[in-house]
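Attaching a single structure in structure tokens format; questions to follow.
Missing here: one protein chain of the complex. Every other protein chain is in place.
When the chains are written out, they are named A, B and C in that same order, and each has its own residue count from 1.
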Amino acid sequence: MPEPFRVILFIIFVMAFAGLNAAYLVWCERKGAGHIQRRIGPKEVGPFGLLQPIADGIKLMTKQLFLPKGADPILFMAAPLMVMVPAIMSFMVIPFSETFVAREVNIGLLMIFAFASVNVLGLLLGGWGSGNKYAVIAAARCVSQNIAYEIPMLVTAITMVMVTNTMNLNEIVRSQAGWFFHWHIFRLDISLLMPVAFLIFFVCTLAETNRAPFDMAEAESELIAGAYTEYPGMGFGVFFMGEYANIVIGCALSVILFLGGWQSPVPFHPAGFLGVIWGLFWFLTKLYALIFTVIWIRWTYPRTQFYVLLNLSWKVLIPISLFNLILTALQIKIFPWL
Amino acid sequence: MVPLFSAEGLSSLVFIFIVMTTVLGAVIATHSERLTRAVTGLAICFIGVAGIYYYLNSPFVALMEMLIYVGAVCVTIVFAVMLADPNPESEAGKGSIFAGPLSFALGILLFWGLSALAGKTAWVPPSARVNDGSLEEVGRSLLTNYSMAFELISIVLLLAIIGALVLARQGRTRTGGES
Amino acid sequence: MSGYFKELISGTKSLFIGLGITGKYFMEPVVTMQYPMEHVEMTPRFRGHIELIPDEETGEPKCIVCGMCQKGCPSKCISLEGEKREGVKGKVLTKYILNFTTCSLCGQCVESCKFGALRFSKDYNLASPRKEDFIFDLIKRLKEKS
Partner (left out) sequence: MSIPAFGDSLIIYLIIAAMLFGIGFYGLVHRRTLIGMLIAGELILAGASINFMAFNRFLAPDPTVGQVFTLFIMGIAAAEAAIALSIIIAVYRNFRSIDAEDVAELKG
């Protein structure tokens, strides 16, 4: 396929993927919440309430876009974009299947982290630009939280780079070929703390994407809707899409680093077009299983207090991830043949 | 000169866009009255600078620029603005009348002088390259030729963290003096 | 230091236990009732408005128009009439009106009926914007039910 054509196709695919994900993850969220509380969830609009996201979207789109008093108009309008655009850009390097990737960048992992760091600035400026006390408090909380959890996340990611010797996400997946016990989460011979590292990474993903139990940025019961308090209509919708896109990216990164990406659990990979579908199937299965876990966690645990959240990162996650880094380095150095 | 609708031409067009982003961001950063907007301008400028680094054959440095400057430095500055800027309009209407035009003239002078110097000098391209400047080579030279500086930087960063903590902690119990 | 690790391990364990509980609930069938779509079967002792009990053979009300319910009603919301008919022993009920707007569901009428002709119904979906809808003709209701 010619390159420009491929790129345009991918842009369309990524936009559709991000939009549909945002829409239908909300549906999944509500269904999941319902069933965990032994209710049904949305069921009126369409079969099983499947058209509910469309109804919600239309409702959001028809709302008036107004500027609250005391807001900074430019920052207020630019902030949702600053959350959404980097999230979309990050999809560029995620290998959905062996050849189903927009561009195999050899520093893809770094690229995702670089774009993800812009996200915080967007939230912060959105909260500050609203000219609302609750929004400013939420923005300040959000930044301390993101900075605190970025450290263990990056340390764990560096551990994985050390293990795989590459930052190319597709290469990282390729190094986990074979049976399912070749996935990094089960490779106790590389690092004894591998499952713990996965847990740390996953918890950090939750905190970085402001998901419960770490949703201090939103905290409906204390801060109305946190940084999004003043946002009307589609401004709010774009924030939401960005948030769900970030969840997808975080979970995809966990899948790629620890759960074998598009590798199937058995050493079987058909060639050609069938192989693409096979890889896509396994990647999406793992991805959505992990996203379901995120939803599951949200409806299990209550929101933590803010100082507990920071203590967890500084006193537990960072020391353990640093210890894991050293242990992995030692293990690689002592048993280089593994 | 290259044709516009070719890979080189389009990349040249994107380059112009990136340069404009950089300069626009820098102007916002120095000229807006609200400090929060100035930081946004700084972030835009740094994204542009990252693009320029990409054109200079080092995507790694470009991404580090985004990660460190946009993700860390700008966020820290916004945070400090939130903590220490009670009235956002404090920039306006202060200082002497000459400060604005004078500093503007000085800035123009510096820009003109540096550009003229850059244009006058006959730059000699190197006869041979010892390596291709890829990420592996950067890592190698960081850990061989420049390992001392590398370690020193890490010590500086550690000291900066401790120093920042100490500085920001002290005076926390005090109620604050008069200006 | 050992307390730190103990707390860490027990904390992690408790988190997984919590996930297990919600996971179990997720798998179990839903318990909420989709109310307007489906109806609850009322318990036997539910007190709705009163209704007439039909005679099992004829389907006619068992009431003999003694008027005890009317006399016993503290809110005076029952009014009934009967007439003598050829070939039938006793009176026949022709009209039985319950004014539900003033009924307090005290049950005196059911208590005072010696012939077992009254009982509490299990109707509960009683909502209307008009007052007249709550003046029930119980004979008509009995006919509609059978």
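Here, contacts are C-beta pairs under 8 Å (C-beta built on N, C-alpha and C of every residue); 3 or more make two chains touch, one makes a residue touch a chain.
From a predicted model like this one, the values you see are computed outputs, not experimental measurements.
Asker: Tell me the shown chains the invisible chain touches, ordered by label.
Answerer: The chain that is not shown touches these displayed chains: B.
Asker: Please give every residue of chain B in contact with the chain that is not shown.
Answerer: Chain B touches the chain not shown through residues 1-5, 8-9, 11-13, 15-16, 19, 22-23, 26-27, 29-31, 35, 38-39, 42, 45-46, 49, 52-53, 55-58, 60-61, 64-65, 68-69, 72-73, 76-77, 79-81, 83-86, 90-91, 94-95, 99-100, 102-104, 106-108, 110-111, 114-115, 118-119, 123-133, 137-138, 140-142, 146, 149, 153, 156-157, 159-161, 163-165, 167-168, 170-172, 174, 176-179.
As a working rule, only the chains that are shown with their structure count from here on.
Asker: So, what's the distance in Å between the C-alpha centres of chain C and chain B?
Answerer: 76
Asker: As a quick test, compute the distance in whole Å between the mean CA positions of chain A and chain B.
Answerer: 28
Asker: Residues touching two or more other chains, restricted to chain A: which are they?
Answerer: If we look for residues of chain A contacting two or more partner chains, we find none.
Asker: Identify all positions of chain B at which a residue touches two or more other chains, and write them in rising order.
Answerer: If we look for residues of chain B contacting two or more partner chains, we find none.
Asker: State the interface residues of chain B toward chain A in the complex, per the touch definition above.
Answerer: Of all residues in chain B, those touching chain A are 34, 36-37, 40, 43, 47, 59-60, 63-64, 66-67, 70-72, 74-75, 78-79, 82, 135.
Asker: With touch defined as at the start, can you tell me which chain C residues reach chain A in the complex?
Answerer: 8, 12, 15, 18-19, 21-23, 25-26, 28-32, 34
Asker: Of all residues in chain A, which touch chain C in the complex?
Answerer: 32, 34-40, 43, 199, 296-297, 299-301, 316
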